[in-house]
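Report on the structure given below.
The complex is shown incomplete by one protein chain, all other protein chains being positioned as in the whole.
Going by the order they are written in, the chains are A, B and C; count residues from 1 in each one.
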Amino acid sequence: MNVQTEHIYLNELHDGSNELALRYDTVRARSIALAEPLSEEDCCVQSMPDASPVKWHLAHTTWFFETFILERFDPNFQPHHPAFRVLFNSYYNGIGDKHARAQRGLLTRPPFPDVLNYRRDVDTRVMTLLVSPLAVDAYVELSNLLELGLQHEQQHQELMMTDVLHLLSCNPLKPAYTEALELVSKPAAELQWLSLEGGVVHIGHDEPGFCFDNEMPVHRQFLEPYALASRLVTNREYLNFVESGAYENPAVWLSEGWDWVQTQQLTHPLYWQKNDDVWHAFSLHGLQALNLDAAVTQISYFEADAYARWVGARLPTEAEWEHAAMLALSSDDAQKDGMQFFGQCWQWTSSSYSAYPGYETAAGALGEYNGKFMSNQYVLRGSSCVTPDGHSRVTYRNFFPATARWQFSGIRLAR
Amino acid sequence: MNVQTEHIYLNELHDGSNELALRYDTVRARSIALAEPLSEEDCCVQSMPDASPVKWHLAHTTWFFETFILERFDPNFQPHHPAFRVLFNSYYNGIGDKHARAQRGLLTRPPFPDVLNYRRDVDTRVMTLLVSPLAVDAYVELSNLLELGLQHEQQHQELMMTDVLHLLSCNPLKPAYTEALELVSKPAAELQWLSLEGGVVHIGHDEPGFCFDNEMPVHRQFLEPYALASRLVTNREYLNFVESGAYENPAVWLSEGWDWVQTQQLTHPLYWQKNDDVWHAFSLHGLQALNLDAAVTQISYFEADAYARWVGARLPTEAEWEHAAMLALSSDDAQKDGMQFFGQCWQWTSSSYSAYPGYETAAGALGEYNGKFMSNQYVLRGSSCVTPDGHSRVTYRNFFPATARWQFSGIRLAR
Amino acid sequence: MNVQTEHIYLNELHDGSNELALRYDTVRARSIALAEPLSEEDCCVQSMPDASPVKWHLAHTTWFFETFILERFDPNFQPHHPAFRVLFNSYYNGIGDKHARAQRGLLTRPPFPDVLNYRRDVDTRVMTLLVSPLAVDAYVELSNLLELGLQHEQQHQELMMTDVLHLLSCNPLKPAYTEALELVSKPAAELQWLSLEGGVVHIGHDEPGFCFDNEMPVHRQFLEPYALASRLVTNREYLNFVESGAYENPAVWLSEGWDWVQTQQLTHPLYWQKNDDVWHAFSLHGLQALNLDAAVTQISYFEADAYARWVGARLPTEAEWEHAAMLALSSDDAQKDGMQFFGQCWQWTSSSYSAYPGYETAAGALGEYNGKFMSNQYVLRGSSCVTPDGHSRVTYRNFFPATARWQFSGIRLAR
Partner (left out) sequence: MNVQTEHIYLNELHDGSNELALRYDTVRARSIALAEPLSEEDCCVQSMPDASPVKWHLAHTTWFFETFILERFDPNFQPHHPAFRVLFNSYYNGIGDKHARAQRGLLTRPPFPDVLNYRRDVDTRVMTLLVSPLAVDAYVELSNLLELGLQHEQQHQELMMTDVLHLLSCNPLKPAYTEALELVSKPAAELQWLSLEGGVVHIGHDEPGFCFDNEMPVHRQFLEPYALASRLVTNREYLNFVESGAYENPAVWLSEGWDWVQTQQLTHPLYWQKNDDVWHAFSLHGLQALNLDAAVTQISYFEADAYARWVGARLPTEAEWEHAAMLALSSDDAQKDGMQFFGQCWQWTSSSYSAYPGYETAAGALGEYNGKFMSNQYVLRGSSCVTPDGHSRVTYRNFFPATARWQFSGIRLAR
C-alpha cells in the first residue's frame, strides 16, 4: 500500500461520506429552525443557572465541532475567534478555562448574527474536511467524533426547548413559543400491569450504531420478578395526588424531598397554575387548560417518587425499564405502540446514575462527557416530545438531579 | 370669568406651552439616542439586581408619564397595555403590584420594538394633552408633573449609562459602548484647601425652578469652620492608596467596610484591572490605560471614606459641600471653573441620607419618590460626566448605599 | 523633686486610689452576680451571631484589662494564657488575630471555672498594680484606662442581659432569667408635647467626669423649633399599630424596612406572642401578659420609624433629644421625673451614627473603640432598665443597625 492509497476522498470511496455530510447538514439546520420563532432577546437571556440561553446553545454546539474535530483534523487550524474557546466551553476542564455557567446570560456580545456566522464558518470548514483526503484510521475517528458531535447537538436541541420554555414561563405575559394546540380529548388507556419474570438479563448497548459511553459495556444484572405499568401517569391522576393534599403530607415524600417541598413552598408541578378555579399548564403552546388525559410532565424525581408511594407503587429501576422496553419492542404485540416508552416524556427511574461494571471513560477532554456526572443524579429512560427524531434508544441513559423539574420528565410506575 | 375663559389652549395662551412640548420632545429623544449604539440584546439583559436593562429604563420612564399624567388628566384614558402597569412599575406600592426588580432582565417580551411603540404612543398622547384646553389649576399641576417626569427621565438616562457600563464590564470581550477616547494628558491641578468660616448657613432649595422634594425646605444649619479640597482625588492619588496595601489594612477602613472588602475579596476599584503590569480601567470607551490625572470614579462610600482616612482627611458633610459650592459659584473668582463641583463625578459626603427639618412627602404614590429611601444610604453631591445637561443643581441630593461602586462616584476631601 | 518623690503609692497619696480600687471591685463583682442565676450551659451557648455567650462576655472584659492595662503597666507581664489573646479579642485588629464572632459559642473550652480563674488572676494583678508606686503621668493614664475598662465592662453587663434574654427566648420551654414580676397596673401618663425653640445649641460632653470619645468634642448645631413627646410610646399604643395591620402596609415603612419585614415575615415585635388570643411578651421574668402601660421595647429602628410615621410624627434627631433632656434635667420642674429619659429603654433617634465635627480617635488599638462603627447605624439615647447604675449620661451615644431588635430599645416621638 503506498501513501496514495492510504488517503481516500470521503465523497468518492466511502458510501457513508455523503450520507454523513447530509446528516450533518440536517442536524445543524434543525438547531437554527428551532430558534426561528424567537427574537434575539429571547435567545440571549438566561432564566436560571441550570438553563442556558439559546444563543449559547447554538454557539456551544459549534464550539464542540471546532474543538474536537477542526482542531484535531485541520493541520492549518485557526480558531474562529480566540475568545470563543473559553466563552463556549461548557464544562471541559481538559480544554482550559470556561465562562461561568451562571453568567452565560450576560453575553450580549458576541451578538446573535456573529454566532450565526460562527456556525456557518465552522460548518463550511467541517464540510471541507469531509471532502478532503484522509487516512482510513483518521476517517474512522473523524466519523465517530462527528457522530458524537451530532448526538451532542441533538441533546442541546432538546435543552433549547426546555430552557426557552422556562424563560417564557417566567414572563408575566406568558408568551407561547409556538401556536396553541387544539386539545384532542382522547381518553387515556386503562392502566395495566405487565408482569415480567426477570432473572439474569443483559443490560447496555451492544448493537451496531451509535451510543454514548455510559450505555456500555453490556453486562448482566439479576432482576427479581416485577411488574411495569402499561402507560405513563396522566395529568388527571397526578391532579388527584395534588388535590389529596400530598404537597402538605410528609408521609409520602422522601425526607430530602419533603425539605425541598417546604423550602420551595411547592404545591403543584412547575408549570401548573389555577386560573379562575381551572387548572392550566404553561407549555410551548402557551398557557392552556390542563389536558387531563395527557401524561404529566415537568415533574421532579422527588415528585415522581412521592406519587408512586402515594398510589402504593414504586418507580422502576433502569434495568427493569430497559428489559421491559426491549421485550416489548421486539414483540409482535400491536399493543406496544400504546406503551409510551418513547416520545411523550422521559421517565424517572429509581436508579442513581452510576457506571456500568467495566465502564471506561474516553481519553482526553471527551472523557469528561458523561462519567464525571455520576453522583447525586437519577436516570431517566425513554424520550420526550422534544427529543429529536432518531435520538432515542432503549439503552439511552438521561440523568438529572432529583429536584430538576423543568425537563419533559414524567412517571411510569412499577411494583 | 366664564367657563370658557377658564380653559386655555396651552399652545396659544401660555408662552411656556410650546417650550414645555419642546423640552419634552428633547428629553425623550435623548433617551432613544443613548440606546442607539446598543443591540436589542444589550438592551434586554440585566447584569445584577441593582442594575436594570436599558429596555426597562425606556419603558419605565414612559410608564411614569402614562401613570402620573395621562391617567390623571386624560378623561378617556385607556392603558397602552394592561400588563405594563405592573411590569414597568419600579417601586410605587401605591400603584399596586410590581414586577420583581431582580427579574427585570427576564422580560424578553414585550420585544424592543413594542417598547418603542409604547414610547411613541405615550408621547403622542402627552403632546395631544399639551395642546388641549385645560383649566389654569390643572395646567399648573400638569406642568409640574411633566417637569417631574422629565427630571425622572434624566435620572434614568444617567442610570442607563451606569447600568450598561456594568453589563459590558461583565463581558470577557470587553466591548466599548462608544469609541475610544484620545487620552489628553493634562496634569491635574495642585490640590489646595479652601478655608470656610461656617456659622449658621441656609441649606436647601428656595429659588424659582424645579427641585426634588428632598431638597426642601430651606433651613438653617450650623457649620464649624472647615476646609474643602479645591479639586477631586485623581486616579494617580488613589493608585498610591491601592499600592500602599490599603485593601489589606483594616486600620483605614470602617468596620463594616473592612468586612465587605474581605468578603468580596476586593483589591482595587470595580473597573480597574492590571494587564501586563499596567493598570487599565474599563469605561464606556472600552478598556484603556488608567488616566492618572483624571478624577477617580466608580468608587464606593467605603472606599472614599478609607482613602480620606488614609491621607489624614475626611469626607465633607453635605451641608459643607453645598455651602462651599454656593459661595464658589456666586463668586467672581475665575478659579471656580477648576473646582470640579459638577460634570466629572458625584462626590460622596459623610452625610447619611435623611429628611431636612420640616420635610414633607407628596400625597399619593408620588410621595414614594424620595422619602422612603432615607435609611442606610449616603448623600452624593455634584454631578457626573453622564448627568444630562441641565440636570445638576447645587442643592441636588443623590444617594446610594455605602457599597455602591458602579456609579460615576468619586472623592472630594475635607478637613 | 527626686526620683523617689516622682513615684507614689496610689493607696497613700491619692485619695482617688482606694476609691478606684473599690469601684473596680464593685463593677467587676456585678458581672459575676449577673451570671449567678445561669447554668454553665446557659453561659456557654451563642444564640445568634449578633449575640455573645455570657462566658465570653466575662472573659472578654477581663481580656480588656489584661491587654490595655496589665500589658501596658506591668513590666513583668506574662499573659494568663497565651491563647486568650486571640480567643477573647472582640474586634481590635490592632491587637492581632481574633476568634470569629459567629463561633464564640463553640468555645466549651476553656471551661467556665477557668474563666472565673482568669478573672480572679487579672483582678489580683490589677489590684497589685493599684497599690504599686507609679509616676504621676502613668497614674493618670492608668486611671483613665481603668475607668474606660470599667465603662466597657458596664456596657457588656447590659449586653449580657440582652444576649441571655435572646438565648432563653429561643428555648421552647421559655425559661425565665429571674422570677416573674407582679404586674403593677399603673396607667401611663397622658402624652404631651414639649415645645422647644432650638437655635444654636451646644452638643456633646464638656463636663468633668468620664465620657466616650464619640461624645466629643462639644460643638454647635442649629435646631429649628421642634416638639418632643413627654413620655415613651407604650405597649398599648404600639399594639394599636400592630392591630391596624401596619406590618402588611408598605405605606408606613421605609423602603428597606418594608423589604426586611417581608423577608423576615414579621408581624409583631420580637418577643411578643399571642397565646389563646392574649398578647404576651417574653422578658427576663419569663413569658407574661403584655403590660399595656409599660414602654414598648425590643423595637428596631425600622419599627420605631414606621410607628412614628403611622401616628403622623417622627423620631427626634439626637441633638433634639440631647438638648431637650439637658433642659429638662436642669430645670426645677417636678414633671421631669416622669419623662422617662433614662432607665426604661433606649430611644431611637433619626440620626445616623457619625463623627462630631473635630472628632479624633485615640492612638493605637483603642482608637478602634468607637469610630470604626460609624456607618449604617442609628443613634439611641437615654438608657434602659438593664443599664448599670451610673452608666448613663445625657450625652451618651448608643448605636445599633436599623434591624436590631433584641436590645431594650423603644420609641420617643418628635414633631
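Things worth noting here:
We take it that contacts are C-beta pairs under 8 Å (C-beta built on N, C-alpha and C of every residue); 3 or more make two chains touch, one makes a residue touch a chain.
Please read these numbers as outputs of a predicted model, since none were measured by experiment.
Taking every chain of the complex into account, the omitted one touches A, C. Considering A:173, A:289, A:329 or A:355, the position touching the chain not shown turns out to be A:355 (whole complex).
Considering the whole complex, the residue from A:37, A:79 or A:94 that touches the absent chain is A:94.
Residue C:108 is the one among C:78, C:108 or C:267 that touches the chain not shown. Checked against the full complex, the one of A:174, A:219 or A:280 touching the unshown chain is A:219. In the complete assembly, the contact with the undisplayed chain comes from A:250, out of A:37, A:250, A:338 or A:390.
By the touch rule set out above, chain C reaches the unshown chain at residues 39-42, 44-45, 47, 83, 86-87, 99, 103, 105-112, 167-168, 170-173, 175. Of the residues in chain A, those that touch the hidden partner chain are 91, 93-94, 200, 219-224, 226, 250-251, 253-258, 301-302, 305, 314, 350-352, 354-355, 357-358, 368, 372-376, 402.
Everything that follows uses one rule, which is that only the chains that are shown with their structure count from here on.
Common neighbours of chain B and chain C under the contact rule above are absent.
Chain B and chain C, compared by their mean Cα positions, are separated by 38 Å. The centroid of the Cα atoms in chain A and the matching centroid in chain C are 60 Å apart. Separating the CA-averaged centres of chain A and chain B is a span of 47 Å. In chain A, no position touches at least two other chains.
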